[in-house]
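Pasting a structure below so you can have a look.
Omission of a single protein chain aside, the complex is shown with its protein chains in their original locations.
Then we have subunit A:
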Amino acid sequence: MAGTDTKTARGAELAGVEAGLDALEATETGRTPLRRTLVDKVLPPVVAIAVVLVVWQALISLKVVDDPSRLPSPADVGREFKDAWLQGTLLDFVWTSVSRGLLGFLFALAIGTPLGLLVARVKFVRAAIGPVLSGLQSLPSVAWVPPAVIWLGLNNSMMYAVILLGAVPSIANGLVSGIDQVPPLFLRAGRTMGATGVRGAWHIVLPAALPGYLAGLKQGWAFSWRSLMAAEIIASSPDLGIGLGALLENGRNASSMSMVFEAIVLILFVGIAIDLLIFSPLERWVLRSRGLLVKS
């Protein structure tokens, strides 16, 4: 009887020590208050934009640059935006390019992902096309525009072809490096649990490779957007509708610097917006849930 008592007492003592250790060592995670986020994250870029506008306006007001065909005033560019908005064409410009870019990106995703898997997992394929795939990343995708025009003509397929050639290598390479960086310990742990072959790939390799894959997607989007703009500038044709690249080209042809500025601002804005709205939150969520993102 006494023996059981001591055993229970010891057990209770152990549970208490353990609970204390857990409480001492576990890290508390809380949410940052909204005000703090606004001050830390939103304020700095707003200030930076304001500074740029002030300097720009100063260049005009102080007559440092006194030629509207070289540097239009912020107000001129603003008027250009307002006109396009009132005519209802502003969103058309944006949508023409964004829909093209996103659709092309989805195609690139559908091709780049299996390609990356093949390169990462099949030795022969890696030796055969691995180096070419990484090499393609450094080839400016604008180089594909002339051959694409010759092969496919001035149409949407040519745009998509250029987007694919720009984005597929990034996406595939991202997945390959993600898979290469999977810690061998995870693979061993998976194997002892019976996760081999396809089950190992699905339950262990792919989730472990997700951060690298996402980085590849992000770069893939940047590349598709850039290649699309290059294609739209070079291959503008009335049949293709006016996207942002075509708008830029039209502005140049009409010697309207404020239209050129409008197009540049829009291209930049879309690129940043897609990144901020889609890729950055996705990447942050993945990294944070794995404890890989330290709050600063």
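Quick note on the criterion: a residue touches a chain if its C-beta (ideal position, glycine included) is under 8 Å from a C-beta of that chain, and two chains touch if they have at least 3 such contacts; residues count from 1.
One rule holds for everything that comes next: contacts and distances are computed from a predicted model.
Per UniProt, the protein behind the absent chain is "ABC transporter ATP-binding protein"; the candidates were "Multisubunit sodium/proton antiporter MrpB subunit", "Heme exporter protein C", "ATP synthase gamma chain" or "ABC transporter ATP-binding protein". Contact between subunit A and the unshown chain involves residues 7, 10-11, 14-15, 17-19, 21-22, 24-27, 29, 185-186, 188-189, 191-195, 199, 203-204, 207-208, 210, 286, 289-292.
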